[in-house]
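Below are the structure tokens for one structure; questions will follow.
All protein chains but one are shown at their positions in the complex.
Note that the chains are named A, B and C in the order they appear, and that numbering of residues resets to 1 at the start of each chain.
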Amino acid sequence: MEKKMYRTAILETLAAEMERDPNVVLLGEDIVGGMGTPGGPEAIGGIWKTTEGLFGRFGADRVIDTPISESAIIGAAAGLALSGKRPVAELMFADFVGVCMDQIWNQIAKFRYMFGGKSRCPVVIRMAYGAGRNASAQHSQSVHQMLTGMPGLKVVMPTTPADAKGLLAQAIRDDDPVIFLEHKTLYATKGNVPDGEYLVPFGHARLTRAGTDVTLVSFGLMLGYCEQAADLLAAEGIGCDVIDLRTTSPLDEEAILDSVEVTGRLVVVDEAPPRCNIATDIISLVCAKAFVALKAPPVAVTPPHTPVPFARELEAAYLPSPEKIAAAARKTLSWK
Amino acid sequence: MEKKMYRTAILETLAAEMERDPNVVLLGEDIVGGMGTPGGPEAIGGIWKTTEGLFGRFGADRVIDTPISESAIIGAAAGLALSGKRPVAELMFADFVGVCMDQIWNQIAKFRYMFGGKSRCPVVIRMAYGAGRNASAQHSQSVHQMLTGMPGLKVVMPTTPADAKGLLAQAIRDDDPVIFLEHKTLYATKGNVPDGEYLVPFGHARLTRAGTDVTLVSFGLMLGYCEQAADLLAAEGIGCDVIDLRTTSPLDEEAILDSVEVTGRLVVVDEAPPRCNIATDIISLVCAKAFVALKAPPVAVTPPHTPVPFARELEAAYLPSPEKIAAAARKTLSWK
Amino acid sequence: MQLSREALLRAYRQMKLIREFEERLHVEIMTGEIAGFTHLYSGQEAVAVGVCEHLTADDKIISTHRGHGHCLAKGVEVKGMMKEIWGSREGTCKGKGGSMHIASEEHGMLGANGIVGAGAPIAVGAAIAAKLNGKGGVSITFSGDGACNQGTTFEAMNFAVVTKAPCIFIFENNHYSEHTGYEYAVGTSGDIASRAEAFGMKVWRGDGTDFMSVYDTMRDVLEYVRAGHGPASVEFDTERFFGHFEGDPQRYRADGELDRIRAERDCLRKFRDSVTGAGLLSHTELDSLDAEILDLIQSAVDDARAAERPTAEDVLTDVYISY
Partner (left out) sequence: MQLSREALLRAYRQMKLIREFEERLHVEIMTGEIAGFTHLYSGQEAVAVGVCEHLTADDKIISTHRGHGHCLAKGVEVKGMMKEIWGSREGTCKGKGGSMHIASEEHGMLGANGIVGAGAPIAVGAAIAAKLNGKGGVSITFSGDGACNQGTTFEAMNFAVVTKAPCIFIFENNHYSEHTGYEYAVGTSGDIASRAEAFGMKVWRGDGTDFMSVYDTMRDVLEYVRAGHGPASVEFDTERFFGHFEGDPQRYRADGELDRIRAERDCLRKFRDSVTGAGLLSHTELDSLDAEILDLIQSAVDDARAAERPTAEDVLTDVYISY
């Protein structure tokens, strides 16, 4: 067990899986870097440094640098997968799902069903999502709220370096299409990462701390904020269950319901805009399945119904914060 | 007041608005039909017959038939709107948002915000959505669950011919971008349509019948199913408030909350797949804002988490039905 | 190069099979028994067959909304397809896909596709896979004259050139996309091949109503692509005999156009005239094939009508392999 960065966990897992299975191929923009330049391949790796050195190690056939053509990238991944390969495609920013949504939503997600269960399309689409780096409206978005709603996709959102490893290995070995969402503010965070083979199954949330007063549910950047909120609340004598969803599709309903059965109070923190997102999804689920247990109305903590703004002050105000989360928890606790 | 088809209401409203405002221009695939053929322009109108005769009346400059290039269609609409026109773009099927999502989501929806409130982009994007015609997984989908979540868009879903007229006129005159969703099974339905100028403001739901036992919320094809369910329930002595949302963004929260304050029981019927949709959105809203009024857990009636299947039996089983809606209502009523 | 009698008979049989499959559907659809949207391939058979007769199951194809011909030409079972179009749970896709989504992995048929232009990038991926496998396999995408304006098609062409993928872009120019003429929608006065060429591919052109023209052209194309020169493109001029979808009144056509193309541009008639004229096959042989095929279609329809219907539980399966 070693402390590693989130991005390192991803890079090493890609390498290990490529080593293990010759069918694993990577494709994406600048994942090699330097193609067709005087500096040559790998002059600079991808901008997130999650694919560095893989071209040198596995060659041009398996690490394919692509033109700026996201529909072609994702479509090609689909074709590779239908032909028996295990492509891992990278979208540099999750916001670019807009230019290739058809291939994700109408093609990859639906093949198996449309074809009567007679095909498999084990594509992994990795993408960097989320706000926090002042990258403005077109480079800061969450997309899980859309993708989770699409039958046929699995949606994975690792929060820790360990989960980045375990969930990515699972994603690559999984026979269904997987959307793998990497929060861009987490790449440089560090945590213990198990050595050797390590798989985290989908649909199993992680309870990061236990408390009996209120349940906080989240993932990604917001999970850390929940932890901070839980610290604030602990100082006031309030104990939180903090649940890291890990995957939004499949969803670990049981973990959420079990916790709410105990606490009776729920705060869901979602970085997506407020309408039709994972917060509404989970609150609706809990109301349907744990109505009696609820001691107070569940609360969603989300950004407002606006695009992501640029300026530091604006983005900070836009995002949920530990303080806002703690306030929401207090609100449920003081409710009567 | 005359009985007209939903499609006629749309066609006539397009014509009237084009007459009224020379800045209104239409664009879309086959909306003229016959371009570049021996039969010539308007040999056949668009496949939904919602633009028939408009080319002859308003000319090639204002009724623009396009190649199969949805990104270019929606992008061009954006450029027209930023230049002072009022484009009404047609996507033949709502499912095609997949090939032009970026232009809708990252461009049109965000211009005003990104540009600090200094631009306007009054685009209307009309599209035929929904299941019920055995058009299979790529031609039967709902998309409001994604589009409602996108800040910057308004999302309009007329159920009746009268609303098709009043909401479309409002959409064309509105200064913000509007997604106008026409349920493909409704085109041939008939209803009374007010003569002359008729505008339906956004964000005002329609109570189609009043009852004090349970609140049914829906729109589109499902609204009719709710009416049928209400008939079934009425026969059992159960009275329903039936709410036609008309627009999902903005949402008439008040109409929903007011009704639930009385009934204490809520069934939301959504044709979208179950995760992160309008049903979860409204249930979450009601739990937050009318928790005390709730006498039973709200129920979502939706298709399952699967693509839309083809065969008649499968599609029928996939969709919510009046019986399933009535059963859901009975369930909330018998809850304790 | 002269084809063997067997090859000629097989080619005729395949084209005739597609033709009769579609002509029968044209009739059956009118009765209202078949659900959904159906786009028929009648008139274009020489393209599908002229291409696919060169292919093995290792070679992949991907098709469009007008996919029956490509499926049959690639060997997908007639009866399974008919059942699928009828929405039976015994259909190729268990009644879940229908006419626009017939696929068969075992035949290297990666699917008809309801989204115009979606197939091209997928075909490039299959071509890259073939290249990785190193056995000379190719991947072929069929596109219409309408699809050639979709961004995905262009991206796919550039992508294939950059990755030197053994991908063949076949454009079936049947002059119409829905009700719109190709000379209007394709900005280059309707010329598709030159545009493909400008993406850096070698291109060919052929008469898509003449089996031999398609077949011979494809021999060259495949030789070139299998040799590792990267992608290629072919534009075939062809005709669709029916409307865009069933129910289309086709007022965009010229007076007498349908009669003329049936008379002068019918690939089956041309094929028959040419092989019988040259004494390679006899009318009797072909007539007996015709009869055989009509029987096959009849029994496919009978079977489809009698086949098991899907149930409500079937809705829930086949979304994931595990979830």
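Here is the rule we use: a contact is a pair of C-beta atoms (placed from the backbone, for glycine too) under 8 Å apart; a residue touches a chain by one contact, two chains touch by 3 or more.
Just so it is clear, the structure is predicted and the values come from calculations on it, not from any experiment.
Touch with the chain omitted from the figure is made, among B:A15, B:A72 or B:A316, by B:A72. The residue from A:T50, A:S119 or A:Q138 that touches the chain not shown here is A:Q138.
Considering the whole complex, the residue from A:E29, A:D176 or A:D270 that touches the absent chain is A:E29. As for the chain not pictured, it touches chain A at residues 29-30, 33-40, 43-44, 47, 65-72, 95-96, 98-99, 133-139, 304-307, 309-314, 317-318. On the side of chain C, the interface with the absent chain consists of residues 149-152, 154-155, 157-162, 184-189, 194-195, 197-200, using the contact rule stated above. Residues of chain B that touch the chain left out of view are 25, 61-62, 64, 66-67, 69, 71-85, 87, 102-103, 106-107, 111-120, 151-152, 154, 174-176, 203, 250.
As a working rule, only the chains that are shown with their structure count from here on.
Taking the mean of C-alpha positions as each chain's centre, the chain lying farthest from the centre of chain C is A. Taking each chain's centre as the mean of its C-alpha atoms, chain B lies 35 Å from chain C. Per-chain Cα centroids separate chain A from chain C by 40 Å. Computed from the mean C-alpha positions, the centre of chain A lies at a distance of 30 Å from the centre of chain B.
In chain A, the positions touching at least two other chains are 71, 102-103, 106, 113-114, 151-152. The multi-chain contact residues of chain C, meaning those touching 2 or more other chains, are 93, 95-97, 101, 113-115, 118, 151-152, 319.
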